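Scroll down for the structure; my scribbles are underneath it.
Only one protein chain is missing from this complex, and each of the others stays in its spot.
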Amino acid sequence: MSIPIDLLLNAIVAGLLLGGFYAAVTVGVSISFGMLDVVNIAHPAFIILGSYIAYIINATFGIDPILAALIVLPAFYVLGQAVYQIFYWSFEKRGEEALRGLAFFFGLLFITEVMLILVFGVDYRYVHALYIGPTWRIGFIDLPLRMLVPCVVSILLVVALQMFLSRTFVGRAIMAVAQDQQALRLLSVDPIRIKRIAFGVSIATAALAGAFLIIIQPVEPSIGREYIGRIFAICVLGGMGSLPGTVIAAVLLGIIESLTATFYGPSWAPAVAFGFLLVTLAVRPAGILGR
Amino acid sequence: MTQPLLEIKGLSKRFGGFVALDGIDLEVAPGERLGLIGPNGSGKSTLVNCICGTLQNEAGSVRFEGRTIDGLPANRRTHLGLARSFQLPRPFVSLTLIDNLRIPLIYTVAPRAGMLARTTRQMDERCMELLAMVGLDSRARRWPRDLTQVEMRKLELARAMAAEPKLLIADESMAGLSHSEVEDIIALLLRLNGQGITIILIEHIMRAVMSFSQRIAVLVSGRKIADGKRDAVVNNPEVVSAYLGQ
Partner (left out) sequence: MRAATFVFIALVVGAIVFALSLLARNEYVLFAGFVVLQYIVLATAWNILGGYCGYVNFGTAAFFAMGAYSTVALHKLGANPGRYLAGTFAEALIPLFPLSIPVLVVIGGLVSGLVGFGMGYLTLRLRGVFFAIATLALAVVLQTLIINWDFVGGSRGAYVIRPDSIALGPVSLSYIEYLYLVMLSLAVLALCVARQIERSRLGFGFATIRDDELAAEASGVPTLRLKLIATALSGALMGMAGAPLPYYIGYVEPAAAFGLPYAVNSIAMPMIGGTTSWVGPLIGAILLGTLQQIATVTISSVVNLLIVGVLLVAFVIIAPKGIVGLLQDRWRARLQP
């Protein structure tokens, strides 16, 4: 069987763009799960929340969704800090995070979804922006702007985060906190404060990821669940807490999903992420750049 | 010479770029009391973990009673007669003390003897015997959270003993204990050795190692730098500098 070369190339480019977006979706979990060891399975719910907030601001004031996300970024940061504080008091401190901590985040995921259904119903919502619609064409390759813009901003976000983590004191403390809390105490840095800041940052990225999501596709409350498999597959394959690894894994999954959708049909795409996750867990739990 | 009980050849283990163990050779004869010492981070605990199957070694081999045990999961090695205590006590917190000791009886001793089970009554008696050995029999029905640090370590030893091992590895059983408590545990270990159990003692407290061991092996940065009779080892200039150089 011969595969038309333009179809193949287009699928790969679409996958690259999708992968850029997946990097933004996952980067928060790479921080919370990968670095802090907090298994925030509610992360997709925060992303959907971000989508709906971008939607409200966009629909009310006509502000660009990405700009809207940047406006609410501080609020998400504070929300993340609050969630971590509750998690710390209720579970980490008592040393019961394994079972009940998971149930806690699952509860949050569920409550957020149900609240959104109560307020907005189950209809799909979408946003308006200049770049939703037009497509650049280079030769026979399509570059839809509604994919390209999130992808570019997403890569900027990851680069900024990487600089923050490697260049600033707080950033380095975050990288260190998972390794050795004791050492931080010796430097008279409060590890809980560092973790709180890091978790705030992780949730703040969800605001942007949410805006990207609703730019790329219309959103309804329950689609967050589709992302759980993807997010954790990427996070694990990326090596749990390595941002460059996250980007590579995200792009890899993006391309595989895009090829699957092109050649087998889009309804199979969710299964790809899960297969990806299972294979990752079974064969290479340390990730591609893994330890 | 009789066959060694434990025979380690060229054992290596790395974590990413960090070499934790680098070509360790070590033999332990049946009935021996070996002290294993070394500064923090020298690889002692990693070695224990590789012997007991908590970690898998990349290179080299571990033989127990002449049988290669590389790749066997930890529970199988316990069945063969290897038991350990953990550096930080890890009791089963939701089980009472007597039930903590029941676990190795159910899952190691009974299957080894080829019977599905001893009767509950026999098991209770054996558990009480072990608890009495470490002086915890009066609290058989209490939970680990009611114990002090030293009692926790004794429970740890009793649980390792419940598996009826041929080789017992005591990983820093005495850190943070008072003088008399250390004496207590040494006396206990000597008694067990008297019953024919080979013991590897990993310890920071030199006094304890000196009074307990017949032979001492020294690890520094994942390598064995000395191994021999107690007095020869502690007077070895390389060992002295490794310790004083800290």
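Note that the chains take the letters A and B in the order they are written out, and that residue 1 is the start of every chain.
In this text, a residue touches a chain if its C-beta (ideal position, glycine included) is under 8 Å from a C-beta of that chain, and two chains touch if they have at least 3 such contacts.
Computed from a predicted model, the values in this text were never measured in an experiment.
Which of B:19, B:59 or B:106 touches the hidden chain is settled by the complete complex: it is B:106.
Looking at A:102, A:132, A:155 or A:170, the residue that reaches the missing chain in the full complex is A:102.
The chain not shown here is touched by just one of B:64, B:86 or B:212, and that residue is B:86.
Among the residues A:204, A:255 or A:277, only A:277 touches the chain that is left out of the figure. Against the chain not shown here, chain A presents residues 39, 41, 86, 90-91, 94, 96, 98-100, 102-104, 106-108, 110-111, 113-115, 117-118, 222, 225-226, 228-229, 232-233, 236, 267-268, 270-271, 273-275, 277-278, 281-282, 285. Across the interface with the omitted chain, chain B contributes residues 52-54, 73-75, 78-79, 83-84, 86, 90-95, 99, 102-104, 106-108, 111, 117, 159-160, 162-163.
Convention: only the chains that are shown with their structure count from here on.
Computed centre separation for the pair chain A/chain B is 45 angstrom, with centres defined by C-alpha atoms.
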